[in-house]
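A single protein chain has been omitted; all remaining protein chains appear in their positions.
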Amino acid sequence: MSATMKALRKTRAAKGLEIQEVPVPSIGAQDALVRVTATSICGTDLHIDGWDRWSQGRIKPPVTLGHEFCGIVECVGEDVSALRPGDFVSAEMHLNCGHCHQCRLGEAHICQNLKIIGIDMDGAFAEFVKIPATNIWKLDAAIPEHYAAILDPLGNAVHTVLAGAIAGQTVLVTGCGPIGLMSIAVAKACGSSTVFATETNEHRRAMAEEMGADHVLNPACEDPVKKILAATSGTGVDVLLEMSGQPAAIQQGFKSLRAGGRASLLGIPTENVPLDLVQDVIFKGATVQGIYGRRMYGTWVQMTALLKAGRVNLEPLFGERLALDNFEAAFAKLHSGMAGKILMYPNGLTK
Amino acid sequence: MSATMKALRKTRAAKGLEIQEVPVPSIGAQDALVRVTATSICGTDLHIDGWDRWSQGRIKPPVTLGHEFCGIVECVGEDVSALRPGDFVSAEMHLNCGHCHQCRLGEAHICQNLKIIGIDMDGAFAEFVKIPATNIWKLDAAIPEHYAAILDPLGNAVHTVLAGAIAGQTVLVTGCGPIGLMSIAVAKACGSSTVFATETNEHRRAMAEEMGADHVLNPACEDPVKKILAATSGTGVDVLLEMSGQPAAIQQGFKSLRAGGRASLLGIPTENVPLDLVQDVIFKGATVQGIYGRRMYGTWVQMTALLKAGRVNLEPLFGERLALDNFEAAFAKLHSGMAGKILMYPNGLTK
Amino acid sequence: MSATMKALRKTRAAKGLEIQEVPVPSIGAQDALVRVTATSICGTDLHIDGWDRWSQGRIKPPVTLGHEFCGIVECVGEDVSALRPGDFVSAEMHLNCGHCHQCRLGEAHICQNLKIIGIDMDGAFAEFVKIPATNIWKLDAAIPEHYAAILDPLGNAVHTVLAGAIAGQTVLVTGCGPIGLMSIAVAKACGSSTVFATETNEHRRAMAEEMGADHVLNPACEDPVKKILAATSGTGVDVLLEMSGQPAAIQQGFKSLRAGGRASLLGIPTENVPLDLVQDVIFKGATVQGIYGRRMYGTWVQMTALLKAGRVNLEPLFGERLALDNFEAAFAKLHSGMAGKILMYPNGLTK
Partner (left out) sequence: MSATMKALRKTRAAKGLEIQEVPVPSIGAQDALVRVTATSICGTDLHIDGWDRWSQGRIKPPVTLGHEFCGIVECVGEDVSALRPGDFVSAEMHLNCGHCHQCRLGEAHICQNLKIIGIDMDGAFAEFVKIPATNIWKLDAAIPEHYAAILDPLGNAVHTVLAGAIAGQTVLVTGCGPIGLMSIAVAKACGSSTVFATETNEHRRAMAEEMGADHVLNPACEDPVKKILAATSGTGVDVLLEMSGQPAAIQQGFKSLRAGGRASLLGIPTENVPLDLVQDVIFKGATVQGIYGRRMYGTWVQMTALLKAGRVNLEPLFGERLALDNFEAAFAKLHSGMAGKILMYPNGLTK
């Protein structure tokens, strides 16, 4: 094994990324070193590439990006017994502290001292990545590699969909980016009845249908609230899965929600959202849930069970597959607004 | 409309049933009269026909049997506004009192003063049946008549399956009578991963596979506990759906359940069951649920949503379809142990 | 029994109320007529008296006001078996339709066709009130009459407090009007640990301490968020009970809530509230609940159990007791901002 490796990094406090040759990470007694086989690009990576205000406040260059990935365990620290070299794995890249109030309550995903690999420390856009063994998720060989590379966002979708009752429920997904699209497939696989989706981008609306949505609406051309109420005898949907972060979509979502319904919010608005709390939440007796990350590790258990059972078809989501060196093409395509997941292969294309 | 009608009745405290001509029921201000189009025979009807000990204690002849059915509203009482003649309906045949502790808590299905139409008062094995309007369930035309005739037992299955988390869960169904078989289909439609089923009857094992079970085991020839533990890395299943009422199956079910799992019991044992409470419940931190009837009317909402979405295929369940006059052939076939649902048509075969 | 009675009514579309002599209501087969012994004035009654915009849109004069009360059953309709003359009762004054989606789901408190006695039809500020028997709540003689007169708002408090875990939880009550004050007592009786309360009115702050609040803060003089975070090691409270309807208090409440906490909203803002959904709900993984009315009738069961057990001391809440004829003095006092509950006695002061 060579002493250095290729890594895609934010090297300075400015726009852009670059490939650098850096030392292979050395691991501690409770860590594993993983040879990265496939990675996927998150919207967060685009923000860091573009060096927006959030990135400027959070990222401390130099740092290797990348938190959606899968790979093969290369070696493990001396205290690690549950993993061995050769294991096919992905990982929860959110690191919790273990001793704050939330960690003690089993709510590690909202730990007060959370750090993220690929954001706050070197990530997976590299030939190797170092990860605490406890965060590694061993994968069944039945899970295909390209699915294994996107478990992080699939986990967001599963966390959101399964945050309440879903079987036999009518559902509205507002926003059909990758996680919204995955949510459609997950909801249908878990027994939701009618699934509505709203999205202004034509390409994504077509994908929403492929993922299984029953009614895909374009809020730029039609009033989704009116359509949804008409289709539900005036009652509204049982469940809102908010994936857009757009104030107008959030408001339409709440207006489409039935009294007693559940609104699970994952999309990130960039500003305060004025809510009609009286009509949309209080008089409705609605339940609103903020959803962040993935439950550690309940969501991973659910997600891999759904995949192993073959119940969730994600194929329509995937776009191009490139070597890590071609990262500029990948990022350019994604900045252009294309919805699919682009995979990058730090150790060469596997097929 | 004629003043009398044909009805299949228990006419005296002895074995057997007979067809009688009886007056069409007159209805009260809050009732509906339903023209019965299709009915289905429940195991309870077989017990009443056979006049077993339970029947002798409960049934007061003469009484018309039948509590699984669908039909068309013929007329409604003067206080009824939510129904009109011509509506396609089924009904919850359990009548709750409305003022006991459980009714006040929204647990009407376990009302302290429950009466059952078709058991404690005249039922649906007749051309017409009288039912309180509040118990009538209006059906979407999208639901086929033969499905509509078996919503009562399907509701038992849905109640049991959805009494806890099911998406991404491994499941064991012990006992593949009609409700066990429906439970398999419902669990798969709601995202359960691997579904195991146990059943000694060969015909029913074949049906269990048709309904979607992943592994169907014959406890007469193989140790289901050993097989299930082996298939789950020694962990056991997340969910036990007990549908047999057989002590051995119940015990095998508990031994197959993982620590922290859910055991939902619907099958009715005929005697006390010795349970290893320490190993199977307490040290396991298991949750055991008694399941009775259908939630009024949450289960009906879920069930019709699942059917309307086309997610549950019950076709393999259906056996012969007969006119009510041929009831003897129907009961004989069922007493012989055949698993499927036999439909009887009091107003003539509809197709 | 006389054919007419005294009633406090909104007689025309303008400010003010007046006492009128009206016919004693005649009851239907499923109703009860209740002789009203004690009533209490709700904030809603003040709005109707003052004829604000909401009242102008909702109230159709003439109508008798009053929905907080207790009394003695005078007579019952022919279909009523669960009540008899002489029973000591209060009632849920929200009438649900029984057949909408929410009613079928057991969520009658958010029925799509809700009507309110004392708002949409003649209420309890009268010698007698007509109520459907199913809405009547029989009371144990152990419950004192003045408590029985305020079960409606106490039910709001109990519904809010018990909408999630409360034992061993830290709690913030924002707004110490009558329902906020009751919530403090209920939360303490149900095992909450530290209870914080915020309120700008000095008189109400004093009452909050009497009701059992551990820390009562005045947001006009100190920063409640800073104080609460400091007192909880920076974590925030487990539960927010929002009782003020004030945007600033709502925002302070969310900023004081811990990640993973519960925010139960009962107070009614008069305009849209800009929420920092990202920091206060989504990244926090918070659960926000709209609370309306009382669960029918689960909340009534809980509330009377807590009262019978002597666990909730409401004595500090009570202000003056007046005959119905003195309504002008009662309303004037309440318009002046005094917090306590004023009782009015339509059939004369009982002690």
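Details
Order as written gives the chain letters A, B and C; numbering starts at 1 within each chain.
FYI, contacts are C-beta pairs under 8 Å (C-beta built on N, C-alpha and C of every residue); 3 or more make two chains touch, one makes a residue touch a chain.
The shown structure was predicted, so the numbers you read here are calculated from the model rather than taken from an experiment.
The missing chain, though absent from the display, is touched by one residue of C:172, C:189, C:231 or C:334; that residue is C:189. Note that of B:29, B:268 or B:332, the residue touching the chain absent from this view is B:268. Contact with the chain not shown here comes from a single listed residue; of B:63, B:95, B:291 or B:309, that residue is B:291. Only one of B:109, B:146 or B:255 touches the absent chain when the whole complex is considered: B:109. By the touch definition given at the top, chain A reaches the unshown chain through residues 29, 82, 98-99, 101, 104-106, 134, 295-298, 300-301. The set of chain B residues touching the chain not shown comprises 100-102, 105, 107, 109-110, 112, 233-235, 250, 258-260, 265-266, 268-269, 272-278, 281-292. Hidden from this view is one chain, which touches chain C at 158, 162, 165-170, 189-194, 301-303, 305-306, 308-309, 311.
Just so it is clear, only the chains that are shown with their structure count from here on.
Centroids built from CA atoms put chain C at 42 Å from chain B.
Each chain gets one centre point, the mean of its Cα atoms, and the points for chain A and chain C are 43 Å apart.
Contact of a single residue of chain B with at least two other chains is seen at positions 301.
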